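Note that one protein chain of the assembly has been removed; the remaining protein chains are unaltered in position.
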Amino acid sequence: MSASTHSPVLKHHFDNLEQQHSAERLGMWMFLVTEVLFFGGLFCAYTAYRIWFPHEFEFASSKLILWIAVLNTALLITSSLTMTFAIRAAQLGQKKSLINYLVITFLLGAAFLGFKAFEYYTDYQEKYVPGPIFQKAYADAQHDLTHGHHPEHSPAAELAEHNAGKQPGDAGYLSPQRVQLFLCLYYIMTGIHGIHILVGLGCIAWLVLEAGLNRIPRENYSTVEVVSLYWHLVDMIWLFLMPLLYLTGAGLGKH
Amino acid sequence: MSDDSHGADHAPTMHDIDKPSSLVVVFLIVIGLSAANIGLSLTGLGKLALPVQLAIGVVQACLVANYWMHLRRKDTVVTLTALSSLFFMFIMFVLTLSDYLTRHYAAM
Amino acid sequence: MQTLPLLLERASTSADRFEPLFWVITFITAGTSIAVFIAIGYFCAAYRRGAVPGPTPRILGSHKLELFWTITPLIIFLGFYAWGVYIYDAAMVHSAPKDSMRVNVIGKQWMWKAQYEPGGQRVIVGGNPANMTDDERKSIGALVLPVNKPVIVTFISEDVIHDFGIPAFRSKIDVIPGRYVETWYEPTKIGEYHVFCDQYCGTWHSLMVGKVRVVSQDDFDQFLQGLTDAQAPGTGGSVDGSPAWKGQQIFRQLQCSSCHTNNSVAKAPVLENLYGQNVPLTNGLTVPANRDYIRESIVNPQAKIVQGWGRAPDGGSIMPNYRVGPTTDASKATITPEDLENVTTYIQGLKKGQTIPRNEHFPTPVNAPGNPAQPATGSKP
Partner (left out) sequence: MSVISAEPKALGPVPPEPETPAINYLNNNYGIWSWLLTTDHKRIGILYLLSLTVFFTVGGLAAGMVRLNLLSPSGAILTEDQYNRMFTAHGVMMLFFFLIPSIPAVFGNFFIPIMIGAKDLAFPKLNLASWYVFMLGAGFAIWAVLAGGIDTGWTLYPPYSSRYSHTNVVPGAMGAFISGFSSIMTGLNIMVTIHKMRCPGMTWGRMPLFCWALYATSFIQLLGTPVVAITLVLLMVERTAGIGIFDPSIGGDPILFQHLFWFYSHPAVYIMIIPGMGVVSEVLTCFSRKNIFGYKAVAWSSVGIGVVGFLVWSHHMFVAGISYYSALLFSLLTMFVAVPSAIKIFNWTATLYRGSITFQAPMLFTLAFLVLFTVGGVTGLFLAVLGTDIHLHDTYFVVAHFHFVMVGGMVLAYMAGVHYWWPKMTGRMYSDFWSKASAVVIFVGFFLTFVPQFVVGYHGMPRRYPNYPAEFQIYNILSTAGASILGLGYFMPSVYLTLSLFFGPKATANPWSATGLEWSIPSPPTQFNFDHVPVVVCGPYEYSIGVDQLGRTLPEPPEDGASLVKKETDVVG
């Protein structure tokens, strides 16, 4: 078709760059569809359990660290913005600002992961991890309470205090097992999301390299765009994870 | 040449390139919605919480998809692809919940 | 080599409902399929290369025909569906009569344990003997159900998912850990049928099989009493938790077994096969050994003494009086009314060779006279 047939970035089996780019874009979108359904399975599980066990989920959610989540949301949305600026720079052929925007995006994403890691660490310190750790903390707190001691402060202890004097089945009793169910979902969902961020960071780093080596000429800006699609999707998933995991219990006790 | 690749996508034309101002406006709205979401949750919405939170999430997602992921460029196949993911999510939710909402669940 | 009958046995109302639908679907689908096959075969023969001269016609399709063979199958399928819903609905526990008998079944790797409500009789429906304790092995039997009476069965699993399936009842239900599920049957035919575990559950999945035995109401009552053998006939041992089984515990606890043994050193008559016989007494009379007689012989042994057993110094019976009354007074041999009934039932069902051995072969039973740790009320199931 056009002069672009001679472009060095045109692959042999495509007729022209237009076809190549739209194939790439469609391919990436189809991949995003698989990503959506991948997380969809998790969201579906979350929804089913949240409907069954609303109170435990609220309680468990309220013990997560909200400020980190808020901060991380801001970081991620901003990184999406800088990513779109990176596409713009690529479209305009401004190599330097392309690299700058990509680096900023990378740093924001890395900061997200950093805070996330700090949050995991804090949760771990507070014994807010499903399985034996939480169970032991809960049992210890119960033991302390029945013997009139003050249990060491932790989410498990708060739960034990809440449940003191109640039997399973009583109104207001919150099953420690189901709290752990929430925690399982929380760790798996944020963990898998974190892995996606990590992959995204890898792709952005690769873009920086390519751009530095002048391998992203103007007509090939769609490489940046394809990565950005992925990055936005990961951002978008966080926009759902954040309210479902952190905000569910944020207003606990206020109604 | 196939019949559905008329979405202009070759050497970028001015038409394709985002205006920085529109990007920033979208950014401010998305951030604002997130803030609103957090604010609303802190006041304790009770039963309304889940639908409100999800509605806000959906609006945000639409904004991102439309402006930042360029769905607004109206490449039909891409739009359909994006919508198909929602459609099948919907199926998964509705049919799975058809079990969970109507199952008599005897707790442990 | 055994072979299968043409039709699988129908032994429940569910089976009666299942069978017509199954065969209707079979005939309709087979009919349609065979019609299709005949068409294919005919076309292949009639239109083989060279059979018709000239090029083939350019037939692109026919919306009318296509519509026809879209709608027709759909209607047929929906017919199947509706009928199927009717059967499924009838098989669900919400369709069971309210006054149905109740049985609880526990599945675990790899056995089925059943317990009857409210009597508490227990049987092992089946399973892999290697996975059982000695006691459990002794009570491998069958899920005995009365004919023509609805029964609701509640299931739970202790470990993985199992499935309690009875082909003759056309019934199947997954048995899930952490949650109760229910189904119901109304057996219609006396006989013994397979129980299979139909959900893969590990190594011995294929040995998690057992029997369901449908019996007459009388036989069923006898079974609940413990008057029939838990395992195959003649193997001995009452059904766990049945009155006879409890009576046996009492028989041991109250030390009856120390006199009433079935060997040469017995200090008292052997009670096997006693029920229903005529007993000659010291006073020359002969009385039929019915429940009244047995009960009297326990609470007031001196009233009627068996010929040859007036061996007390006074010519009376050496057997102590087991008076009915509160059992707190350990110095006196007493028995609760409930235990009296149970022990009577035990003796009623006692067959040749089934008397339990003397106590010294066993640790002293708790609650035996002289060991009044707890009231001697037999064991709670």
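Order as written gives the chain letters A, B and C; numbering starts at 1 within each chain.
Simple rule for what comes next: contacts are C-beta pairs under 8 Å (C-beta built on N, C-alpha and C of every residue); 3 or more make two chains touch, one makes a residue touch a chain.
The structure displayed is predicted, hence computed values, not measured ones.
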Visible chains that the absent chain touches, using the contact criterion stated earlier: A, B, C
Which residue of A:Lys63, A:Arg88, A:Lys116 or A:Arg178 touches the chain not shown here: A:Arg178
Chain not shown, touching residues in chain B: 1-5, 77, 84-85, 88, 91-92, 95-96, 98-104, 107-108
Chain not shown, touching residues in chain C: 1-4, 8, 14, 17-18, 21-22, 25-26, 29-30, 32-33, 36-37, 39-40, 43-44, 47-50, 52, 55-66, 69-70, 73-74, 77-78, 80-81, 83-89, 91-92, 94, 109, 159-161, 163, 165, 167-168, 170-174, 176-179, 181, 194, 196-207, 209
Missing-partner contacts on chain A, residue numbers: 12-15, 19, 22-23, 26-27, 30-31, 33-35, 37-42, 44-45, 48-49, 52-53, 130-131, 175, 177-178, 180-181, 184-185, 188, 192
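Here is the rule we go by: only the chains that are shown with their structure count from here on.
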Mean-CA-position distance for chain C and chain B (Å): 57
Junction residues of chain A - those touching two or more other chains: none
Residues of chain B whose C-beta touches two or more other chains: 105, 108
Chain A to chain B touching residues, read off their complex: 1-2, 4, 15-19, 21-22, 25-26, 29-30, 32-33, 36-37, 40-41, 43-44, 47-48, 50-52, 66, 70, 73-74, 77-78, 80-81, 83-85, 87-88, 91-92, 169, 175, 177, 218-219, 221-222, 225, 228-229, 232-233, 235-236, 239-240, 242-244, 247-248, 250-255
Contact set on chain B toward chain A in their complex: 1-2, 5, 7-12, 16-18, 20, 23-24, 27, 30-31, 34, 37-38, 41-46, 49-50, 53-54, 56-57, 60-61, 64-65, 68-70, 75, 77-78, 81-82, 84-86, 88-89, 92-93, 96-97, 100-101, 105, 107-108
